[in-house]
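Every protein chain but one is kept in place in this view of the complex.
First chain written, first letter: the chains are A, B and C, and each begins at residue 1.
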Amino acid sequence: MTRLRLELLQWFGLFGGGLAWATQHVVGFGISDSGCRAAGRQWDLPVSTLQVLLGVVAGAIAIAAWTAAFVAFRETHAVDNDAPGPAGRIHFFAQAALLGNVLFLVIIVLDAVSTVVELPCRQS
Amino acid sequence: MTAATLPVRHARAKGWWGMAVFVATEATLFGTLVGTYIYLRFHNTHWPPARLPKPPVLTPSLLTAALVATSIPMFVASRAVGAGRREVAWRALTVAFAVQVFYLVWQLHDYVDAIHRYPPQESAWASVYVTLLGAAHAHVLVGVLLNAWFLVRIWSRLTRYRAVGVQATAFYWHAVNVITLVVLVVQLSPHL
Amino acid sequence: MAVAAPSRERARIEALERAWLERPGALGWLTTVDHKRIGLLYFWTTLVFFAAGGIEALLMRTQLAQSGERVIGPETYDQLMTMHGVTMIFFFIIPMTTGAFGNYLVPLMIGARDMAFPRLNALSYWLFLGAGIFMYSSFLVHQAPNAGWFDYVPLALRRYDGGANVDFYALGLIFNTVSSTIGALNLIVTIFKLRAPGMSWNRMPLFCFAMLAASLSLIFALPALTADCIFLELQRKLGFHFFDQAHGGDPLLWQHLFWIFGHPEVYIIVLPAFGIATSIIPTFARHRMVAFPLVAMAELLVAFIGFGVWAHHMFATGIATTTLVFFAAASMLVVIPSTIQIYAWLMTVNVGTPQFRAPLMFIGGFILFFVIGGLSGIMFAAIPFDQATTDTYFVVAHFHFIIFGAAVFPLLGGIYYWFPKVTGRMYDERLAQLSFWLTFVGTGLTFFPMHIVGLLGMTRRIYTYDHGLGWDAYNLVETIGGFVLAAGLLLIGINIVLSYRRGVPSGRDPFHGGTLEWTTTSPPPHYNFAVIPTVSSPYPNWDEADREEDLRKLARGELVLADGHETPETTVNDGAISAVAEMPPESPWPVLAAGTVTAAFFLLLTSHYATAGMAFALMLLTLVGWNLHEPEEGVG
Partner (left out) sequence: MTPRLRQAWILLGLGTLLAGCGGNQNTVAPASHPERSVADVFWVMLGVSCVGFGVIVTLLFLGWARRDRPSLPGGGGERAATRVVIGLGVALPIVLLVSLFIWSDLFVLRSVAAPTGRTPMTVRVTGHQWWWEVRYPGSGVVTANEIHIPVETKVTALVTTDDVIHSFWVPELNRKVDMIPGVTNRLLLLADKPGVFRGQCAEFCGLQHAHMSVEVIAEPRPMFDAWLARNAKPAPRTNALFTRNCSGCHQIRGTSAKADVGPDLTHFASRRSIAALTLPNTPANLRDWLRDPQHVKPGNRMPDLPLKQPQWVALQRYLESLR
């Protein structure tokens, strides 16, 4: 495993899940908001199918990020936590990404699942 | 082992990183302004209001194209100061500076005209439009002042400190050009 | 360093002292760029604002002690309530954590001789002082901000709030945001570029991870507040239309923009406190922080997810319920990083051999109150319950447990913990423990009844309430608690001031701490480290081998960097030396630049736009003077 691939795996692992959730958060908000607004309603987007699709894509990216972090973690397993330079840092961020991506995956799943329940547009 | 003989690995100077973080704040500020434009767009049926003339297309596009083109001489200047070639850097900066001043003067003239054509006191669209353009021009003005400063400084002597300054200014200009492009798209969005 | 160093070392140390000589007296403090002096300036100034905020709180509590009281009228109460919020958040807790603790400790903990941009650091302090004076000058004309700390429109528009109150608020916050952004930028670049050689990310202390997360949040959150306040000022002074429905604006735009800044702000408040807690616990448990990478990631995660939860402040505004669920999901899961840290702290205490001295007692109090505040915080992620209890005293109880319990308690513990390092003297342990118990009981008495009175229907920001609603008893207990709390804080102040002179000398490392600041003398010399320290773990002070290596390096003269204000620059990821940066010496320009900006903001307030423009032009002139001084020929 060349050092460049390890670096790529580690940085994708660290940032992949977060960006996937952030995108799903903003785009999902836009979709469901347009479903409830006059200006948006004339596009009549199939809100729930789009949300679930968005959730699946974002979830896939988060799982890919988790796997990348796991591979980087395995590759640097022999390295001690306080090891110097790239190896120690990659091992460190890989462990961190394992936790982060789990969290992002759960939020992504909850966002996608929430469209299953038919919630009203207007608070009452 | 004195400072001169330390094992040195090439990396970005702290001045460049300072500019990078500053650019992040300004980009977030423009993200907020553009977000406000889009947010209010979905809160109004007529955006911009029907009675207002549509924003101009040709002049802003050409001017923005000219400004974005200045990224090339700025890149050349940044590369030249890195390699210690002072004259090349100075000439590249002068070219960029000229185009930028030309852009700024023309845009400020159009801006004063825009404030009369789209009075912000009468509609939210005009308020956001005028504020967004004003912020963009302000950042171009800051870039012009930075360029002027380094034109004067590297005319006499090129030190590492000033080289980092020119590289940071070049990075600032790349960012401002991207922001100006985004502002242009938002400005022309009523035509889309 | 070693006292009886042979002549070669003594010569090198004297060379360093000559290079980093500081100008004594008041002029020295006015033109200082040393991160430790700026930290102390921040510390004493924020304590003054803390006292002001505390007095405002006590006045409010006196008015609310019983139903139907007429101690304070509605106008004064609104100004006190708003200024209490603005002062405590913008002029005490953020400048104290990032300005005082961040400035003083981050360079010491990463083995650097100063912040990345020393003069910018001084500018951030003087701008902060200017903004504080600007905001508090509103009391002189009896027009302090009076529309609440989040200042909702249309109440904040000129039609309903004609005076200069809201102008003081908006311009004051724009002013203070400039200072906070500069401070955060400085901290980020310092942590990125000035770590000691060898200190890759996995060897950086957790305090610096917390400060990095808080600074990154500041950088990406403050622009939303700046844009919001600019819109408000344009609408109030020049008649623009952003927030009024009739012309196409939307009142909820203000709330969206404010809370996009607002929620990351509350994580900015609490993150440095996590950093202080993760510094105190390993020292007094005499054991490394358990699950170190998870705690570091948790601090960054809190900041990142914090940007996606803002609309849980707006669950009752009637925006589409389908969109609220996105924010509820993120608000629910933002708790996980905090639970990780709580269990990591508790397991570290249990795995090590804990010494419950004053700093660790404050951390114990912090953990208890933070869990109560966190649990009530989770309850607001349940939309039905939030719509029932938002804008009531249940919310007030929640955020006071978080801000006071979870941000100020570690700060008070941190004051005791680093007091020996900053002053060279020990605080009085018995008095400290007494002050802890008084503050602990005061906080509990003041804020816990607010949960109950909030559920009984008491809404926020009311200057009085009727008799028959059953709120009298709880409010009376809260007022008594408020004065007990004030007494506890006063006792801490007394302990600090007394020990400053009469404390027992504490030596270099009284608590055997793990981070680099305990390797320097107390108080540290202006240049911090005679030799840039060798680092091979996040707890360098516990690595004896490295410390001997430092002594040998001093003998060899390696990495002493004694000719001028020098400190090494390293690469961002793995801390390999990339250059030797020449740091500027003292400079009068920051305080002059801040003066012109303060004048400009006062002119903007009084609508003298042209003169304000001239003041900003004057500021540009000071920047020219500032940049005329450049370091000599640097290396690399």
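Note that contacts are C-beta pairs under 8 Å (C-beta built on N, C-alpha and C of every residue); 3 or more make two chains touch, one makes a residue touch a chain.
Remember, predicted model here, so these are calculated numbers, not experimental data.
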*Relative to the complete complex, which of the depicted chains are touched by the chain excluded from display?*
A, C
_For a quick check of understanding: of C:T32, C:S124 or C:T390, which residue touches the chain that isn't displayed?_
C:T390
*asked:* Given that one chain is not shown, which residue among C:M83, C:I191 or C:A381 touches it?
replied: C:A381
*Which of these, C:L456, C:A487 or C:L618, touches the one chain of the complex that we don't see?*
C:L456
_Absent-chain interface as seen on chain C, which is shown_ = 73-75, 78, 147-148, 152-155, 160, 244-246, 251-252, 285, 288, 290-291, 294, 316-318, 321, 325, 328-329, 332-333, 335-336, 339-344, 346-356, 364, 367-368, 371-372, 375-376, 378-379, 381-385, 387-392, 452, 455-466, 468-471
*asked:* Using the document's contact rule, name the residues of chain A that touch the chain not shown here.
replied: 99, 102-103, 106, 110, 113-114, 116-124
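Keep this in mind: only the chains that are shown with their structure count from here on.
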_Where chain B and chain C are represented by their mean Cα positions, the distance between them in whole Å_ = 32
*Spell out, as numbers or ranges, the residues of chain A touching 2 or more other chains.*
33, 37
*Would you please write down the residue numbers of chain C that are in contact with two or more other chains?*
576
*asked:* Considering only the defined contacts, which chain C positions touch chain A in the complex?
replied: 198, 200-203, 292-294, 296-298, 300-301, 304-305, 307-308, 316, 318-323, 325-326, 329-330, 332-333, 336-337, 340, 387, 536-538, 573-574, 576
*Can you check the complex and tell me which residues of chain A touch chain B?*
33-34, 37-40
*State the interface residues of chain B toward chain C in the complex, per the touch definition above.*
1-4, 6-14, 17-18, 21-22, 24-26, 28-29, 31-33, 36, 39-40, 43-44, 47, 49, 120-128, 130-131, 145, 149, 159-162
